[in-house]
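Only a single protein chain was left out; the remaining protein chains are all shown in position.
Entry: chain A
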Amino acid sequence: MMASSYNAKDEDGHITVSGPGGGTLRSKKPENTAFKQQRLPAWQPILTAGTVLPAFFIIGLIFIPIGIGLYVTSNNIKEFEIDYTGVDMSSPCFNCSQNFSWNSTRPCTCTIPFYLDQPYESNVFMYYGLSNFYQNHRRYVKSRDDSQLNGDTESLTKPSKECEPYAFHENKPIAPCGAIANSMFNDTLELFYNNPNGTKSEIPLTTTGIAWWTDKHVKFRNPGGNNPNLTAVFQGTTKPVNWHRPVYELDTDAENNGFINEDFIVWMRTAALPTFRKLYRIIQKKNNMVPTLPRGNYTLEVVYNYPVRSFEGRKRMILSTISWMGGKNPFLGIAYITVGSVCFFLGVVLLIIHHKYGNRNNSADISN
């Protein structure tokens, strides 16, 4: 104590605290303020059956309609899914799927027929879906160089360490580097409508607009600014090991080539869960009269490059319309309905409790 014997001390023989509270001792009499006397006006809810009861009913009453609405909306969404992995012998893609290698030069094509039993009215979104593909693996997620993808020329030639071991190949920097890019989905899907007359007509698939606008225009940039000659820009780099074509040959359209190729951008957005889908193409609605995809037979032509059987993966093609709440997913609606019902039920339980025991207690707390 003596350390502060005469410093912290007020010299009256009173000893003040040598703590943080000490500073307040100058005027010894505490101030009579609501805050300092801990008398701030306050709302003091007491949780009893009686007081909580309305909350439960209100929640129930709000949630159930919302749930129903969500459920209906979700059910109105049309979705078609086809697995083209080719696990079965009978599957048209079985032969192609036998090839486990990334480096097969010979493209393998398979054709899968399917039937849509209802017409798809509005824009149809075409997804490819992968299962058992752990795009969220820790090391996988990290394995990219965002500044390279943003067009940074220095990173182009010197990819960051994060890309290892997919940063250099044969002493040339890989563009785009990293495991994510390296494992980019490279199947080509084409959709044909089997006209009733037996002819096939290719359905036009839009390749743009599938990535986030900010990704395409801010996050992903080709190096060298607006230099249209991507070949020159990517000079000195090499393509990722698993790729068949270099990055500047992903598309013929200059606006969709190189790092700003939307298929690439979509792939680079790593999926949250091992079973995921990614937007592949959009089938634009032509006019109001004709449905985008009328009911009928279709053919899916797949250029089968992407090996998934090594890890028991699955590949799917999904056609879906969307609503304001996104794709088809009845879960949220069901969840709302369930939670709402549970709330309602608990509300009833509380009502009973309140009725049975609450009064006794009420008489205890005298006022109400």
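Throughout what follows, a contact is a pair of C-beta atoms (placed from the backbone, for glycine too) under 8 Å apart; a residue touches a chain by one contact, two chains touch by 3 or more; residues count from 1.
Following the convention adopted for this analysis, contacts and distances are computed from a predicted model.
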Hidden subunit of the complex - UniProt protein name among "Glutathione S-transferase", "Phospholipid-transporting ATPase", "ER membrane protein complex subunit 7 homolog isoform X3" or "3-isopropylmalate dehydratase large subunit, chloroplastic": "Phospholipid-transporting ATPase"
With the full complex in mind, choose from A:D83, A:E121 or A:E162 the residue touching the hidden chain. A:E162
Residue among A:F80, A:Y120, A:F133 or A:F264 that touches the chain left out of view: A:F133
